[in-house]
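Below is one structure; the comments refer to it alone.
Complex shown without one protein chain; remaining protein chains in place.
Right after this comes subunit A.
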Amino acid sequence: MTLTHLNERGEASMVDVSDKQSSHREAVATGRIVMQPETLKLLAEGDMPKGDVLATARIAGIQAAKRTHELIPLCHALMLSKVAVDFELDTANHCVRVTAFCRLEGRTGVEMEALTAVSVACLTLYDMCKAVDRGMEIMDVRLDRKSGGQSGVWERKAPSAMDVNESVTAETAALNTLDNTNERPVEIRFFAELRERLGIEKLSVLPGHLSSPTLMGLKEWIRSQVEAPQVLDQPRLLCAVNHDMVQGDVTINPGDEVAFFPPVTGG
């Protein structure tokens, strides 16, 4: 395996493609931008201060695909025959999923174009929504599929890098299979400043993994899972179990929803 963008001396070099067979090439890249549920709702309803977010991001993605060669030093200018950028609003995971599809009849692949389209569409979504939500995260930008050219078809097999929230849930899910129990997990939620400082919105744990089936046991488990456990030490941390405020230590049952949040400031 060699790096085709380096010459024999290890210097950067654009690959000479004049001898390559022209073939039908396609690539699909995906990515997502995770935002506050409220931001996603505003976006869905077209209430963003900057206007029609998705239409703008789509055009941005298409334009970016066409200009990939200007951004990526050793990339060829391509005559793309098709670029499509699509969005899926995922309310369950409060993110916008971006898919870019590029096609051409040519001598080099279109992966870079598809990846650039996804990246710039995500960046545009960020720009359009940042007035209401600066904490949005662009993640999982990756090639899902490519076809054509010498290497033929390549397809991503299993989902790769997951975000922090999901990886913890996935870990719990894995433990679940190992245990082979039907025990329902305890769902944990964080709100407002607490969520931002922890960088986590939701966690999930099987009661069997707690040192004790109590709020104290649950907090201890959360501490072992988060990067900034000291955030949970603030004296005015409020807690609700199944939508009711609780004080002191209480029993936690399978299937409970436990929420932690700072003092409320509505009205």
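Convention: a residue touches a chain if its C-beta (ideal position, glycine included) is under 8 Å from a C-beta of that chain, and two chains touch if they have at least 3 such contacts; residues count from 1.
Throughout what follows, contacts and distances are computed from a predicted model.
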{"item": "Absent chain [UniProt protein name; select from \"Osmoprotectant transport system permease protein\", \"Molybdopterin synthase catalytic subunit\", \"Cysteine desulfurase IscS\" or \"Carbohydrate ABC transporter membrane protein 1 (CUT1 family)\"]", "value": "\"Molybdopterin synthase catalytic subunit\""}
{"item": "Touch with the omitted chain, as defined above, among A:D86, A:D133 or A:E220", "value": "A:D133"}
{"item": "Of A:V28, A:A121, A:V205 or A:A259, the residue in touch with the unshown chain", "value": "A:A259"}
{"item": "Interface with the undisplayed chain - residues on subunit A", "value": "36, 38, 41-42, 45, 47, 49, 131-134, 189, 191-193, 196, 236, 240, 243-245, 259, 261-267"}
